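Below are the C-alpha cells for one structure; questions will follow.
For this depiction, one protein chain was excluded, whereas all remaining protein chains were kept in their positions.
By letter and in written order, the chains are A and B; residue numbering begins at 1 in each of them.
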Amino acid sequence: MEYVIEMLNIRKVFGNFVANDNITLQLKKGEIHALLGENGAGKSTLMNVLFGLYQPDGGEIRVKGQTVKISNPNVANDLGIGMVHQHFMLVDTFTVTENIILGSEPTKGGKIDIKRAEQEVRELSERYGLAVDPTAKIADISVGMQQRVEILKTLYRGADILIFDEPTAVLTPQEIQELIQIMKALVREGKSIILITHKLKEIMEVCDRVTVIRRGKGIGTLNVADTNPNELAALMVGREVHFKTDKKEANPGKEVLEIKDLVVKDARGVTVVDHLNLTVRAGEIVGIAGVDGNGQSELIEAITGLIKAESGSIKLNGKEILNLSPRKITEAGVGHIPQDRHKHGLVLDFPIGENMVLQTYYKEPYSKNGVLNFKNIYDKARQLIKEFDVRTPDEYTKARALSGGNQQKAIIGREVDRNPELLIAAQPTRGLDVGAIEFIHKRLIEQRDQGKAVLLVSFELDEIMNVSDRIAVIYEGKIVAIVDPKETTEQELGLLMAGSKRKEAGVSS
Amino acid sequence: MNSGRLTNFLIPLLAVLLGMIAGSIVMVVSGYDPIAGYSALLYGAFGDSYYIGETIRQMTPYILSGLAVAFAFRTGLFNIGVEGQLIVGWLAAVWVGVAFELPKFIHLPLAILAAALAGALWALIPGFLKARFKVHEVIVTIMMNYIALHVTNAIIRSVLSDKGYKSEEIHESASLRSEFLQSITDYSTLHYGIVIALIAAVIMWFLLEKTTKGYELRAVGFNQHASHYAGMNVSNNIVLAMVISGAFAGVAGAMEGLGTFANISVKAGFTGVGFDGIAVALLGGNNAFGIILSALLFGALKVGALEMPSSAGVPTELVDIVIALIIFFVASSYLIRLLLTRVKKEGK
Partner (left out) sequence: MGVFEILQIIIPSAIFFAAPLIFTALGGVFSERSGVVNIGLEGLMVIGAFTGVVFNLTFAEQFGELTPWLALLVAMIVGAVFSLLHAVASISFRADQVVSGVAINFLAIGLSLFLVKKIYGKGQTDQIQVGFDKIDIPVLSDIPIIGPLLFENGYVPSYIAIALAFVVWYVIFKTPFGLRLRSVGEHPMAADTMGINVARMRYIAVMLSGALAGIGGAVYATIISRDFSHATISGHGFMALAAMIFGKWHPLGAMGAALFFGFAQSLSIVGQTIPFLKEVPTVYLLIAPYVLTILALTGFIGRADAPKALGTPYIKGKR
C-alpha cells in the first residue's frame, strides 16, 4: 500500500518538555486516519510539525515517498498538505472569497480579479458539495459555513492531504453529520485525511485506521474495524477507564433554585432564554444538556447577575435574586465555576493567593476598614492549596504559571470554601486530562452529598450522563425535556438537543 | 523567583547604561568629547548645593507625573494625558493662588486641592468614555492634551490677564517657596513641593498595595471580565483609576504653579513634564519607590544638561536623545531579557 505521508520517529522538544517523543504516523492514500490522544498528548504539536509551523528536532517526514523538509506553511501548501484549524483562521471583516484567496490571489493588471476568484470558489464548492456564499462576510455566516470556508481554503490551494484539527468541537449534531458526509466525499475524490480528535465515537464512525499517542509517545496504529471504544480509551489514557463515576443514590431535599418564566435577550435584542423554567433541589446535581449556543451561557449569566434578564423570576431558597448585582447574588449563596477560567475565573497576573479571595477580599478577616490583611489572605490560600491539591511552587506564584487542571482546582477550592447553597459549574472539565476530570467530578458529587444544589452545564454528553442526577435538555432557550440519566440514551439526548423530539418539560420536577 | 526579581532590577539599569553608551556614541560621531560632556552633566546636576537644589526641584514634578502614569499603568490604563492634566492643574492652582487671599494653612492646601481636582476632572472625561463607550483612552487623552493647551492659553489671555501672556504672581499665602530651602542650596529654586511629591509616592504605594480599593483597581486593570464575575463594578473602577491618575498629574502642575514659577504663562507648546512622566514610570517599574529613583535620574539629566553647552560645547538636546533611547531599551525589555538569558546560559 502506498503511503502519502510518513512521519517517522518525529521528536519535538520545548525547553525541558518533550512534546513528541519519536512518534510515527503513516497515512495511506484515500483513507481517513484518526490521530487520537488526550489534551496535551502532543497531537497539535505533531500536526504543526507536518504543517511547517514547528521544526522537528529529530525524525523524518516523507511525502509520497520523498523525504522533505517543511520549513513553513508555504512548503506544506506546495506539497499539497492543507490544515483545517480548530480555531478558524478566518478574517471576520473579509468575504468568503477574500478569505479563500488570501495569499494566492488571482490578479489582472495588478488588481485582484475578484470576479474570477468568486467563480472559482463557486465551482469548488459545487464540486465537493460545500455550500457557501462566495460574497458573504465571514462575520455574517454560521459556524458550519465558516468551517466549509476553512476546507475550501485548503482545496483552493490544491491540497490532497487534509488535516482536520478537532473539527466537531464547535458543531451541532446535524453539522457533525454534514461534516462526516463531506469527509467521505473528499475521500471519494481521492483526498487523504488525518482527523485529530479525542472523541471515540467519531473514530468508530468515519475512520479507517487510528494512531494513538499518549504523553508525547506513540502507542500504536490500529485498524478501526479491529478495535472498540474501550480498548481505544485504555490506550489513550494508559489504564482502564471507568466510564461510570461512582456515586451514591441522590437524596434530594428542598428546592434551592427555582427559575420561572425567565426571559433573557442578548446584546442584539434576540431572545436567547425564552420563558425558561428549572428547579434544582438541595442534594442533587442537575445537568444541562444542549448544543452550544442554545442559551446556556445566558442562563448562567442571568442567575449570577452578570447580565440583566428581561422578565421572570429566579429564587434562591425562596428569596428573589433576579437582577441583583453579582456581589449580592454571591453573598446570597451562589458559587460559580465559570466556563472560561482564564477570562472569567482568575486574574492570571495576580498571585494564586490573591486569587483565592477574589470575591471576599473586602470582608473580615481578609481586610478591615479597607486595608488588606495579607497574613490572613495567604493563610487561607495555603489551606485551600493543600485541601484541593493545587500543585504550585508556592502561594505567591502567579496564577498564569499553573497548569489548567491546577487553575481549575484553585477555582473550585475558592468557590466551595465559601460554602454556597447553589454551586454552578459551567464546562468544569474542558481541556483537562483524565486525572483532573475525575478529581473535579468527585468534588462536585461531594458537594451534592453535603446537601448542596449543583447545576452543571456541559457540552460533553458523557459528563452529563455520568455526573447528573437529573438531566435538563435545553434547546433554543427553553428546557424541552427533563430526563433520568439512568433511563435515557445518548441517542435520545441527541435528538432532544437537536429539537427534533420533545418531551413534556417538568416530568420529574 | 529571585532571578526574576533580579532581572526586573537589571533591566532598567541596563537600559540606562545602554542609553548613556548610545549618547556617547552620538557625541563621538558629532565630534564632541563624551567624557567632557558627561562630566559637565554630572557637575551640572550634583556639582554643588545650588545644582543639587535645582535637580531636586526638577525631580519634584517628575515624581508626580511618573506616579500619574504609573497609577494608570498598574490599573490597566495608558494615560498619555498627564501633560494636559498637568497644565489644567497648573492653571487651577495659580487661579486659586491669585484670586483668593486666605491664611496660608487654608490657601496653600486649597490651591493644591484645586490642582488635583482640575487634573482629576480632565482625566474623568477619557475615563468615562472608556467605561461607558469603550473608547480607547490613548487617543482621547492625546486629544485632551491639545484641548488643555489651547483652552488654558485662552483663559490666561482673557481671564487671568488682560490680553497679556501671563498671569499675575500668586499670593505668598499660596506659595510653596521656601527661603530656608533656597538658602541652604545657594539660592536655587528648590521649594517644599518635594515633600508633597514624596508623600504622594507613599500614598500611591499604600493605596495600590495595601487597601481593598487598590486590590479592586489592580484586579480590574488585569482582567475586567474576572473582576466583573467576582462582583466588582468595572466601570466605576476604570473611572476612579483615571481620576486618581489625573489628580497626581494635577498636583504635578501645582508644583510648577505654586513652587517653581509662581504664575502661569501662555504656552507655545507642551511642558514635556507629562510626557517625561511616561519615561519616569517605565524606568521606575511603575512602582512608587522606583519612580522616586528614576525621577531623580531624569531630574539630574535635565538639570545637568544645562551645564553641557557652556562646559563641553554639547547641545542640551543630547539628554533628550539619551532619554528617548532609554525608553526604547526599557520598552524592548524582551531584547534585554533575551540577552540576559543567553548570558546566563553561557555562564553555566
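The definition used in the following text is that contacts are C-beta pairs under 8 Å (C-beta built on N, C-alpha and C of every residue); 3 or more make two chains touch, one makes a residue touch a chain.
Not measured: the values here are computed from a predicted model.
The missing chain, though absent from the display, is touched by one residue of B:Ile184, B:Val234, B:Leu306 or B:Ile327; that residue is B:Ile327. Summary of contacts with the chain left out: across A:Glu38, A:Glu98 or A:Glu395, the touching residue is A:Glu98. Annotation: of B:Met255, B:Leu282, B:Leu297 or B:Ala312, B:Leu282 touches the absent chain (contact as defined above).
Residues 48, 51, 53-54, 72-74, 77, 83, 85, 87, 89-94, 98-99, 101-105, 107, 110-112, 153 of chain A touch the missing chain (whole complex, contact as defined above).
Along chain B, the points of touch with the absent chain fall at residues 26, 30, 78, 80, 125, 129, 133, 135-136, 138-140, 142-144, 146-147, 150-151, 153-154, 158, 268-269, 275, 278-279, 282, 315, 317-321, 323-325, 327-328, 330-335.
Throughout what follows, only the chains that are shown with their structure count from here on.
Look at where the CA atoms of chain A average out and do the same for chain B: the two points lie 47 Å apart. Across the complex, chain B is touched by residues 304, 306, 325-327, 330, 336, 338, 343-350, 354, 358-359, 361-362, 367, 370-372, 393, 396 of chain A. Looking at the complex, you find that chain B touches chain A at residues 1, 210-216, 218-219, 222-223, 225-232.
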